[in-house]
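Note that one protein chain is taken out, while the other chains of the complex remain in position.
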Amino acid sequence: MSVLRPMDKLPDLNRATVLLVGTQDALLQKLAESMLQEQCASELRVHLANSLPLPSNVNRPRIDLIVFVINLHSQYSLRNVEECLSHVDSSFFLGKVCFLATGAGRESHCSVHQNTVIKLAHTYRSPLLFCDLEVESFRVTMAQRLVRMLQICAGHVPGISAVNLLSLLRRSDSPPSKEL
Amino acid sequence: MASAMEQQGEKPAAGAEDCGEVRDEPQAAGESIEDRIRLLLRLRAQTKQQLLEYKSMIDASEEKTPEQIMQEKQIEVKIEDLENEIEDVKSSFEVKSLALNRMKLSAALTNNIEKMGTESSVLTDDMKHIIKLHKLIMKSQEESSELEEKLLGIRKKRLQLKQTSRSKLLEIQTEKSKQKKDLDNMENSEVIKTMQKKLQMEIKITTVIQHVFQGLILGSKTNWAEDSALREIVLQLEKDLTTI
């Protein structure tokens, strides 16, 4: 299967699966560990991937949330994520995709401008979160947020759906592309 | 959300084969019936939510999507419109549910009060307190509006006073300037000029006469210093008339 579709498998009971896509394995690993350490009533599964498409020989459950991790220090991660986006079905973007930009704290090391990432998130109508994954406390907080988002996207929270969450997370100010 | 916190890693302890089965975990051997019921209820809520999502997906895919190729800008505008529609629907839903809740609350209150009758209870006490506070609020609002009006009146008066004082000062200023102008005019008037000319003429004539007399006295070669009367006359003739 070359394209990820959100609803092509039945959900497992009480199980929520998140897919983290990014180039830097160390960061993804740390984030995954922080997420698994969160207390959550549902059972969490974290899958890590460097790029899409995923190999089709593995039997994996239905993916509820995809988090694309972009490191602002390296343009390679941005290009990688842009390539991966074409392997995701468009119905995923109704709230089940999230962009995570890391490394914005050290401005002097950034080779990708924040505007670029903001425009990318705006084009795909998905929420963009900024977090410095190297710092322990920020990572833990972000893991909590992601776990909560994952629960909503997997349908474990009655009354809120992924689309609902998406419209809640919409930015109220106009994006920079309109301003300039 | 149920209070039973289960922490699972990537390897689940046991898979669930069908919906109704309860998990059998080694550490939850001493689980009470309530925990199991809670788990079941939670699973039920989950399944409901997931079913709702699938249903909505099916409904959405039944809708015909426009097949024509639209420009990117148009697509953006359309997406914005759709997102705003979602927002509107959500907010109207919230508002309606708020209204419903309020109605439910008031209905429950009235029922409760009917049941209790006129005996004092916490609810009636609260309501009486609320009514008292409302009256207090209204009274203080009235007072504050009165005070504001008074303040406004005083401010108006002050403004008036300022304006009148300003006009008075302006009048004074114009009067002064008029006076000054009159003075200047007077000084420059013709009458004074002719008078000044005549004065000059007279002074000249008198000076000439003085010199003539001087000449007469000196020319007569009398010793005017001895005679006191002549001396007085000569000294008087020395006076310069322009300095008078």
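Of note:
Which chain is which? They are A and B, in the order written, and residues in each are numbered from 1.
In this section, a contact is a pair of C-beta atoms (placed from the backbone, for glycine too) under 8 Å apart; a residue touches a chain by one contact, two chains touch by 3 or more.
The criterion applied here is as follows: contacts and distances are computed from a predicted model.
According to UniProt, the chain absent from the figure is "Centromere protein L", selected among "Casein kinase II subunit beta", "DNA replication complex GINS protein SLD5", "Centromere protein L" or "Ndufs1, NADH-ubiquinone oxidoreductase 75kD subunit (775)". Shown as candidates are A:S77, A:T102 or A:Q151; the residue that touches the absent chain is A:S77.
Among B:I37, B:I58, B:I79 or B:A99, only B:A99 touches the chain left out of the display.
Counting over the whole complex, chain A has residues 23, 73-77, 79, 107-116, 118, 172-174, 176, 179-180 touching the chain that is not drawn.
Rule of thumb we're sticking to: only the chains that are shown with their structure count from here on.
Touching chain B in their complex are the following residues of chain A: 7, 11-15, 36, 39-46, 91, 125, 154-159, 161-164, 167, 170. Considering their complex, residues 1-2, 4-10, 12, 15-16, 19, 42-43, 45-50, 52-54, 56-57, 79, 83, 86-87, 90 of chain B touch chain A.
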